[in-house]
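Complex shown without one protein chain; remaining protein chains in place.
We just call them A and B in the order they show up, numbering each chain from 1.
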Amino acid sequence: MKASLIFLAIDLIGTFIFAMSGAAVGIRRHFDIFGIFALAAATGIGGGIIRDLCIGATPPPGLTDPFYMLMILLAVVASICFRKTINRLELPALYLDAIGLGFFAAFGANKTYLLTGNLLLAILMGCVSGVGGGCIRDILSGSTPHIFSREIYATAAIAGACIELLGSTGIISPIYSTWIAIVVCSTMRILALHFRINLPRVRASSS
Amino acid sequence: MKASLIFLAIDLIGTFIFAMSGAAVGIRRHFDIFGIFALAAATGIGGGIIRDLCIGATPPPGLTDPFYMLMILLAVVASICFRKTINRLELPALYLDAIGLGFFAAFGANKTYLLTGNLLLAILMGCVSGVGGGCIRDILSGSTPHIFSREIYATAAIAGACIELLGSTGIISPIYSTWIAIVVCSTMRILALHFRINLPRVRASSS
Partner (left out) sequence: MKASLIFLAIDLIGTFIFAMSGAAVGIRRHFDIFGIFALAAATGIGGGIIRDLCIGATPPPGLTDPFYMLMILLAVVASICFRKTINRLELPALYLDAIGLGFFAAFGANKTYLLTGNLLLAILMGCVSGVGGGCIRDILSGSTPHIFSREIYATAAIAGACIELLGSTGIISPIYSTWIAIVVCSTMRILALHFRINLPRVRASSS
């Protein structure tokens, strides 16, 4: 019971953080109030909805549990109130996003493994939980999804998912695995941002 | 039995109207015959499919019941035959779309509440039923979804869904709620179109 409460908290914190990133894009793109809320919601719970549809956990809690909508509403209000600050401090926003990534990767991998017992699926769904919302945000706001070309992002989510699963499968204590997963995933992403580390690219024509 | 027939009719009428709006975009974008049909289908049944996947009502009736495909086919044929008129009369087309929005919002909210008994989910799914198809149409045809920046649209769908749910939950008679929901939602949207009422926007930098 306590563990499930901790995981609910983790999912809600991730939702809040990602919803803020969606709201920030909506404000910059001059969406109306509803548009900002819709983009925040799609970013905050979109990845989790894709995960829940794929593992057959319908209806997705992100759509049935009012706490998620509350988090999104809070994120929209906060984004509008502090939009001057958010616009000025672009890097802290990216750091926040990195922490949200860690929370979602750990939560998504854990939930999927508990429900299906399939390791491959759990890793993939940890990754989808983490990057899905941002991907939907980019498509809805008309840009090519960032995850395809930006600094180590989905790779960090996969690393976080794998560490979390060390706990779910009992290889290390599940008490620690979640926090280690969040810290490692978020740190990987923050370091990649800070030092502008990218995954290698392939030259289109190796002439 | 009679009520479910009325709701089937409501869903089919909504499908026809939205399929026409999809076909009209396909014609303007010079898609081939299949492309026009595919865009009409995605617009007509796309919102309902997302709703059905989210509430676990698979396979979605929009894909299994030939009546829906028939409506889409009729809409495509009508759009091609009357394309001169449709192009000339842009406003009536938007009015039709507003009526489709009302039908879908009421139907989606009612179906979701009957299946899941969750009010929040029913409101959200009424909204998704109404705006989902248009959103998919915009993404597939390469434009930023209109719902994010256009006159009161999803807001009207949410209002319609809420009124419909007054009936589903027995607060007002379900005989009236559906029609009131459709009229209120469609009227809100038409008035917003007519007087160009938009939801407030947030200035990106409040300097």
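Just so it is clear, contacts are C-beta pairs under 8 Å (C-beta built on N, C-alpha and C of every residue); 3 or more make two chains touch, one makes a residue touch a chain.
This is a predicted model, so every value here is computed, not measured.
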{"item": "Touch residues of chain B, complete complex, unshown partner", "value": "26-36, 38-39, 49, 53, 56, 58-60, 63-66, 69, 80, 83-84, 87, 139-142"}
{"item": "For chain A, the residues touching the chain missing from this view", "value": "53-56, 116, 118, 120-121, 124-125, 135, 139, 143-145, 147-150, 152-155, 198-202, 204-207"}
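Everything below uses one rule, namely that only the chains that are shown with their structure count from here on.
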{"item": "Between chain B and chain A, distance of the C-alpha-averaged centres to the nearest whole Å", "value": "30"}
